[in-house]
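Only one protein chain is missing from this complex, and each of the others stays in its spot.
Labels A, B and C are assigned to the chains in the order they are written; within every chain, residues are numbered from 1.
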Amino acid sequence: MEFAFTDEQRMIAETVRGFFAENATSERTRKAMAGDGLDRALWNAFASDLGLTGIAVPEDHGGAGLGMIELALVAEAAGAQVAALPLLGHVMVGQAIAKGGSEEQKAEWLPRLAAGDMISTTTWAARASAADGRLSGTFSFVPHGAVADLLLVYGGNDAWLVDLKGKGVAITPHVTLDQTRPLATVVLTDAPAEALEDGDAAIPAALAAGWICLAAEALGGAQAALDRTVAYARERVQFGRPIGSFQAYKHRLADMMIEIEQARSAVYWAACAVDENSDETAIALHAAKSFAADTYFMCAGNMIQLQGGIGFTWEHDAHLFFKRARSIQTLLGNGTYHREAVATMILGGAA
Amino acid sequence: MEFAFTDEQRMIAETVRGFFAENATSERTRKAMAGDGLDRALWNAFASDLGLTGIAVPEDHGGAGLGMIELALVAEAAGAQVAALPLLGHVMVGQAIAKGGSEEQKAEWLPRLAAGDMISTTTWAARASAADGRLSGTFSFVPHGAVADLLLVYGGNDAWLVDLKGKGVAITPHVTLDQTRPLATVVLTDAPAEALEDGDAAIPAALAAGWICLAAEALGGAQAALDRTVAYARERVQFGRPIGSFQAYKHRLADMMIEIEQARSAVYWAACAVDENSDETAIALHAAKSFAADTYFMCAGNMIQLQGGIGFTWEHDAHLFFKRARSIQTLLGNGTYHREAVATMILGGAA
Amino acid sequence: MKLGFSPAEELFRAECADWLQAQMAGPFKDIKGITTLTAKAERRKEWEQHLGENGWSCIGWPSQWGGRDATLAQQVIFAEEYARAGVPGRVNHIGIELAGPTILTFGSEEQKQRFLPGIAAGKTIFCQGFSEPNAGSDLASVRTKGRLENGEWVVNGQKIWTSLAHISDWIFVITRTEEGSKGPKGLTFLMMPIDQPGIDVRGITQINGDAEFNETFFTDARCPADSLIGRIGDGWKIAMGLLAFERGVSTLGQQMSFRNELDALITAARANGTAHDPLIRQRIAKAEIGLRLMRYGALRMLSNTDHSAIDGAALTYKIQWATWRRALGELAMDVLGQAGELAEGDAYEWSTLPNLFLFSRADTIYGGTNQIQRNLIAERGLGLPREPRGDL
Partner (left out) sequence: MKLGFSPAEELFRAECADWLQAQMAGPFKDIKGITTLTAKAERRKEWEQHLGENGWSCIGWPSQWGGRDATLAQQVIFAEEYARAGVPGRVNHIGIELAGPTILTFGSEEQKQRFLPGIAAGKTIFCQGFSEPNAGSDLASVRTKGRLENGEWVVNGQKIWTSLAHISDWIFVITRTEEGSKGPKGLTFLMMPIDQPGIDVRGITQINGDAEFNETFFTDARCPADSLIGRIGDGWKIAMGLLAFERGVSTLGQQMSFRNELDALITAARANGTAHDPLIRQRIAKAEIGLRLMRYGALRMLSNTDHSAIDGAALTYKIQWATWRRALGELAMDVLGQAGELAEGDAYEWSTLPNLFLFSRADTIYGGTNQIQRNLIAERGLGLPREPRGDL
């Protein structure tokens, strides 16, 4: 029992923080927002300079063979800069294949994912069934759907891979609230779909990675919102005093820190639980996703509020955090959904 | 349209405020708490010196013939002192008889109620039916049940009066959270029960008066909690400053005022709506009861918190407010119940 | 105490409703239901003039200045019917609600004649130049300078958050006219025409992609010597008086537009089934209750004319509506789910509810942040010690 980072984990954290701070600048992110919501140069550097596209891919398939803790460290750093990076789909698809793919599927897909050669995304299907290796349906709200190469469709006990550059695929990009992870509608019409060997293993692995990715992004974003607001509070003078000297203002910042520290425990508890295959895995994941997302939204809202008018302008970065926070709240199940899942574990099903 | 008190209403408010401030002292209330939860001398003075036991009873039955606004003014003043007074049952039973009793029933009961000759209380019965003028059943949580003379049992479309000093009545007093309005369990075994002529008129009238009474008590209590805490904040020095000079402290008090002002609008809106038989009556009553009760609980909680350790002692009056606030929240439907009633009005029934 | 309206007042309500609905069904159909303040500005200026021509622009004003001497109840009724008919917000709301009443109260006879008929006719659109980059919450630290030179005021400096300056004709500006003065002293209140070389208005894009607010730069901007309201040095007093007008009858019109937003939310919840969710139901009920309480709070404020502007209800009103609306925006997004995250088309433009979610983040900031509001409530309403100024 040692709930502290190893030296290696500390090193990874430092590296990725530095990488995103240097590369995922506001200027570059805004360029991506004005375009298709993807900072390709960032993705390429992330893949080739850092080799981190392979973070949670097994070593024998070209990955780094690291676990959810390391994934969380990366997502946290990316989230702190609201980087326009297709990390969510990437880690979900990677885990789905690593845990639910056949040996052939792993050998085919994992090295390409690890190398960062393709952009992946996922969508949940209430009722999707593939007949003769073909899939049809309309899938809304697919993150980075308009720039992705590979789509994982999952539902029930099944998961399929669909080549988005292939036949039977029509994609409608949307302008969405969070322009750093735009949503798209994907319509499949008898599109060739490859079922993963073990959907029952693939789906929870994908969801665990997705929830941890989002929760860690939220943690990083929340901490950055706090840090930036604290910096502003020290500099901005009103009524002849730094506004950070006003007690009510200080207490708002303290409240942010109180939530963030809990979110931090939640994210690393969940990551650790998945890595150790703990009995607490499910509750930890639901806790992490819901708690971290709510924390981020609260902190990003305060980031606008506490910076006054300037925080409400397009020019200021606060809205990037705010919109990302909101979109994280709705992605992969909102807070009510995750808390109801926890309630079901401890109370049984609702009436 | 004139949402301001008349001169007469202002005068009543001033009179009852003075009366309760002078008579419903902490010392006397605590004496009642240690006994049966009723300050009899206060009740007698309220009846005979002020003649206010007849506040909402028609003039031709010995009452003052005033309306819900005046009732609210009285309850607000009583609530501000957490007076150990059986006002709730009194006004509910009075309204039930005034609106749903036969002429004979009015003539029999109203003058006695108006004179303050008897203590009344009420209870709701999920399934009560009187056979041959007799009623049986166990009724829990009857306010001031152990000291009452007359019980109104209501449920469905029927309302009955039961003489609690009569046959077939067994009463178990309880030590309850709020000792200024203790609850009792009343067991009726073939107790003689007199049905009111028009239950459909009696029940809503009783509930309206009860909700307004509780909401107004809550408003008065909340305002008193704020006033007393403000006085403390001006006097108490910590860190070489009056604690009321700390901004976070000031903001808590401001938050109390923000809620209280809304509660005030709610209470008088509801009272006015009942008196004018407005279309908005139902929503106004649900709004007033739920909003004022929540406001009171928030203010009474702050009253303890903002006075520090001393506010947590038995000796200090804060707990009287706190416990009254909590008990008002649960009496005659909790906040969730009333908000769901509002939701049903605007959204239709739940799934 | 009486909440109902008299039969005569109900007749007046019918008259208002008929006229407003006829306009929105007929000649001004194209602006019905607009919820932002920036869309179709030219048509909305025409609407201001149409209101003026028909005597509906400023009904509470004296008839001498283009009003109808309307009673409080009539003003309440008109504001309610205005929003109920789906009429968009007044682009000249600063003129009719702030500048006009300020001139009525503090202006000279000549100024009343110069400005009031134009405002009432919808031909003189005003905006407000109060905040500066370093004087946001702390209004007393304005630096924009005014000096008298050859019978004219010459103004230099920068204002920010000048709402709708880009479509306005006039701006009223607080300037520091006493060299070296500090805080609320030495300020003067000027009315300046915007269309002049010395004034440069630049839009500020907001987080919802819209640009209602502006930065306004003054470089030797000019206005005649008699453009000041009150006397030299009275600026602070007049600015404070003006802020009290913000809590007038116009709040009821604002509330009716909140009503429209809440109704849109209720419609959405019924449409997508979230109206059956017990958690959403509680929150919608809270919103409904909150809105009703705002209405009755406003009626209390307006009815209790003997209580001054520091009456409790009045002091708490701003934070109350701002917080209510911000919560409504969050509720709207929870009702809509991910569908609420899609813009209306290919641009970053939003329908009513997501726009509410985004724009309402400013409600708790402009016109005094929630923090400043709580200071005011605690200090003026509860008599607690004032926050000390520093000396930076």
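Keep this in mind: contacts are C-beta pairs under 8 Å (C-beta built on N, C-alpha and C of every residue); 3 or more make two chains touch, one makes a residue touch a chain.
As the structure is a computational prediction, the values presented were derived from the model and not from experiment.
With respect to the full assembly, the chain omitted from this view is in touch with A, B, C. Of the candidate positions A:2, A:103 or A:132, contact with the unshown chain belongs to A:2. For the chain missing from the display, the contacting residue among B:43, B:211, B:232 or B:246 is B:246, taking the whole complex into account. Across B:170, B:237 or B:345, the single residue that touches the chain missing here is B:237. Within the complete assembly, A:233 is the residue of A:233, A:310 or A:332 that touches the hidden chain.
The residue touching the chain not shown here, chosen from B:6, B:26, B:44 or B:140, is B:140. Interface residues of chain C facing the missing partner chain: 277-279, 282. Summarising the interface, chain A meets the missing chain with residues 1-6, 9, 69, 226, 230, 233-234, 242, 244-245, 247, 250-251, 253-255, 257-258, 260-262, 264-266, 268-269, 272-273, 276, 278, 280, 283-284, 286-287, 290-291, 336, 339-340, 342-343, 346-348, 350-351.
Chain B meets the missing chain through residues 140-141, 174-179, 183, 237-243, 245-246, 248-249, 301, 304-305, 308-309, 311-315, 318-319, 322-323, 326-327, 330-331, 334, 336.
The rule we apply is simple: only the chains that are shown with their structure count from here on.
Greatest Cα centroid separation from chain A: this falls to B. Taking each chain's centre as the mean of its C-alpha atoms, chain A lies 40 Å from chain C. If you average the Cα atoms of chain A and of chain B, the two centres end up 52 Å apart. Within chain C, the positions touching two or more other chains are listed as 371, 374, 387. Counting partners per residue, chain B has 247, 250-251 as the residues that reach two or more other chains.
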